[in-house]
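Take this structure first; my questions come after.
A protein chain is absent from this complex, but the other protein chains hold their places.
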Amino acid sequence: MAGGWIEQFADAPDVLKTAPDQKTIVRAGGVEVGGGEFVTMAGPCSVETERQLMETAEHVAAAGARVLRGGAFKPRSSPYAFQGLGVEGLRLLAKAREATGLAVVTEVMTAADAPLVAEYADILQIGSRSMENFALLEAAALTQRPILLKRGMVATLADLLRSAQCIVSYGNPQVILCERGIRTFETATRNTFDVSALIVLKEICCLPVIADPSHAAGRRAFVPGLARTAVAAGADGLLVEVHPHPEQAWSDGEQSLTFAEFDDMMADLAPWCELRALRSRAVETVA
Amino acid sequence: MAGGWIEQFADAPDVLKTAPDQKTIVRAGGVEVGGGEFVTMAGPCSVETERQLMETAEHVAAAGARVLRGGAFKPRSSPYAFQGLGVEGLRLLAKAREATGLAVVTEVMTAADAPLVAEYADILQIGSRSMENFALLEAAALTQRPILLKRGMVATLADLLRSAQCIVSYGNPQVILCERGIRTFETATRNTFDVSALIVLKEICCLPVIADPSHAAGRRAFVPGLARTAVAAGADGLLVEVHPHPEQAWSDGEQSLTFAEFDDMMADLAPWCELRALRSRAVETVA
Amino acid sequence: MAGGWIEQFADAPDVLKTAPDQKTIVRAGGVEVGGGEFVTMAGPCSVETERQLMETAEHVAAAGARVLRGGAFKPRSSPYAFQGLGVEGLRLLAKAREATGLAVVTEVMTAADAPLVAEYADILQIGSRSMENFALLEAAALTQRPILLKRGMVATLADLLRSAQCIVSYGNPQVILCERGIRTFETATRNTFDVSALIVLKEICCLPVIADPSHAAGRRAFVPGLARTAVAAGADGLLVEVHPHPEQAWSDGEQSLTFAEFDDMMADLAPWCELRALRSRAVETVA
Partner (left out) sequence: MAGGWIEQFADAPDVLKTAPDQKTIVRAGGVEVGGGEFVTMAGPCSVETERQLMETAEHVAAAGARVLRGGAFKPRSSPYAFQGLGVEGLRLLAKAREATGLAVVTEVMTAADAPLVAEYADILQIGSRSMENFALLEAAALTQRPILLKRGMVATLADLLRSAQCIVSYGNPQVILCERGIRTFETATRNTFDVSALIVLKEICCLPVIADPSHAAGRRAFVPGLARTAVAAGADGLLVEVHPHPEQAWSDGEQSLTFAEFDDMMADLAPWCELRALRSRAVETVA
């Protein structure tokens, strides 16, 4: 990397690679992210009911997912809005973990909730809107749980790495980055999936990087295609929304895959993931 | 307003005007925002020392400011970063209020801090990065202090009004909106000051709207010009950074005005503010 | 201006100020742009009929406009699209000039048309879509007519000045710049009017700068407010769409003012323009 360009990332010294093959492997609930395997994290946007969650967990586990996602705490934009099931949602996630062996990732919305969420979740998710909520980053870091840090809608890669650096500087190096689309003028997709972010981050940063094609696309028809490009870009995994009945989902139904669509996507991805694995091994041999 | 266009603001019914002359007047520490007077809020980015704050407060009060701004809690992006003076900063702000009669506005960063900040401040500021931190909005709203809500760097006006609606729906109608520039491709200014936002908001929303030219411009040379456009757009006031020695400021020195520059700006603004006042009265007579 | 910042404009040496009071006055058809007077250019988006144009010209002249705008050649996006009246449109513009004394500005779309348009128009307009059509810039420059150069929808100020530099380097220093809104994520207005552009350009560039609030706003209700902010920003004039019956306009009806609205705007602007004139004279005395 030429001198001038890399300087935009100067605020994040502890997450920049010092050698080409340096990498952080994040370990959570028996799963390794960043270690070679392409890890799929799947589940509903929100935990709605026990039945919805258990069915989804069993289905995605059978299709090859390794981590269950699902929101227990939701952004509560009014006193009347659905705010998630809260602790009850966390308990259901833990129950689904027992039944399926999947690890659990769920969002923490406030600093005060961090210890509670850390009791139940294997990975704490920091949402896009919270990427620069530094008090939350501190509280999440201090739980010592691995952190899934989603890029803000309008955050540069330098901004994202600064937030990652913040978590690491609080003594928690187990951070996974997630590209989920940025806000642009384009209206054909909900956000613009910045696939270059995956390539740049894998080149310069030691942390694992995954992609969220669901929020990027905003429409389920485009999710499997974006997932394929994430594999080709060298991403370490996927965060994807799946729902038994997307048309009845309490949130984000338009972008959630049905079970059948998820199965098709996983089958479609398999040979691309194999190629990705071959390639990484070849690159490592060289490095 | 034609049917289709206004619908983008449908999530914020309680802050949309139902009559052209409807308006919310926000009252804080003896100052009225939105009531006709053009209110200048000025002070340093961060409270640094007693001397820095008292000098600034006395100077801006003498030059016509009505509210003192100053950060006591700062975004703490690492364990080593300056995090503001905290409670000590709040005490200094209160002391400056006593000495000058200025009202005090300061940012609250976390839900847990809201009651504490509300003990000292006349107006609680929600920063750009926190505009969609709904837990914080709730906690701030519940203190019943007036809220200064800054637009997120990449928030649409619909997003901004949704957050304002959130505060109002928690029982606190005393909300001031603040345009502070949005993120675009342009690099000549730190952000792109969206002056249309002031015009659109004054047309459709009953809340007072002020402008922060300091964060928009990012360079002090352009601050007075932007302030003039805010007056012309019909804004209810200004939030502006002033520092006794900008080149020594601990944060945002490049965009802070010196005392002399602040005096010049206030003198320059005076006739424009008079014109604005004449115009508002004329418009009200018609409406 | 600090060293680093100004360097982004290094490609445009011949249009940067070398002294604070340096300015280019553009003279066209008896009108001076950039010389102190705030110059309003008004008229329909497209020249449609003789009656439409003559009525509009007479009305805007009576209300204080100095230049008549109107498109004779339109972007022809299909073999079937309205392509403007062409030469007939140019003849009508010339006729309206004779009747009213207004100068005429109209867009030139292709290099081949430049000499023809220059026969009829006092000022050649380069549209936003053509700002980097360098062959067209060359052909327009060589006619030696003054050029109105509109900023591209996504052009930085550095890009705009590079195009201005191109025209000047072909031997034609008579260039007027025009801010007309940039493309962002915001949907409340058609484009985001970058009022800082006016302030920055007046500070660093010797060319006159005007504003097009019609294309920026996209909705007529917001045009007069934006026009006021342009005056406050120190702009040298205005380019605004006016139509006898906007609801029947062949193009851009939503953003065109009626005659009555134009009259109101001009009356509203008058005291602000006076203040602007007082201020410029004061600044000049100092400089």
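Chains here go by letter, A, B and C, matching the order in which they are written, and residues are numbered from 1 within each.
Keep in mind that, in the parts below, a residue touches a chain if its C-beta (ideal position, glycine included) is under 8 Å from a C-beta of that chain, and two chains touch if they have at least 3 such contacts.
Bear in mind that the values here come from a model prediction, so they are computed numbers and not experimental data.
Asks: Check each of A:Val31, A:Ala216, A:Ala249 or A:Met266 against the chain that is not shown and name the one that touches it.
Replies: A:Ala216
Asks: Can you work out which residue in B:Ser46, B:Ser77 or B:Thr184 touches the chain that's missing from view?
Replies: Once the missing chain is taken into account, the touching residue is B:Thr184.
Asks: Touch as defined at the start, partner being the missing chain; which of A:Ile182, A:Leu207 or A:Leu257 qualifies?
Replies: Answering carefully, the residue with contact to the hidden chain is A:Ile182.
Asks: For the chain not shown, which residue from A:Thr156, A:Thr258 or A:Ser280 touches it across the whole complex?
Replies: A:Thr156
Asks: So which of A:Gln8, A:Gln22 or A:Thr49 would be touching the chain we can't see?
Replies: With A:Gln8, A:Gln22 or A:Thr49 as choices, the missing chain is touched by A:Gln8.
Asks: For the chain that got dropped from the picture, name the residues of chain A it touches.
Replies: Contact residues on chain A toward the absent chain are 1, 5, 8, 154, 156-158, 182, 184-189, 192-197, 199-200, 203, 216-217, 219, 221-222, 225-226, 228-229, 231-234, 268, 271-272, 275, 278-279.
Asks: Suppose we count only contacts with the excluded chain; which residues of chain C make the list?
Replies: 75-80, 109-112, 129-130, 132-135, 138, 153-154, 162-163, 165-166, 169-170, 183
Asks: In the full complex, which residues of chain B touch the absent chain?
Replies: That gives, for chain B, the contact residues 183-185.
Note that in this section only the chains that are shown with their structure count from here on.
Asks: What is the chain whose Cα centre is as far as it gets from that of chain A?
Replies: Centre of mass proxy via C-alpha means gives C as farthest from chain A.
Asks: If you average the CA atoms of chain B and of chain C, how far apart do the two points sit, in angstrom?
Replies: 33
Asks: Can you tell me which residues of chain C touch two or more of the remaining chains?
Replies: In chain C, residues 184-185 touch at least two other chains, as defined above.
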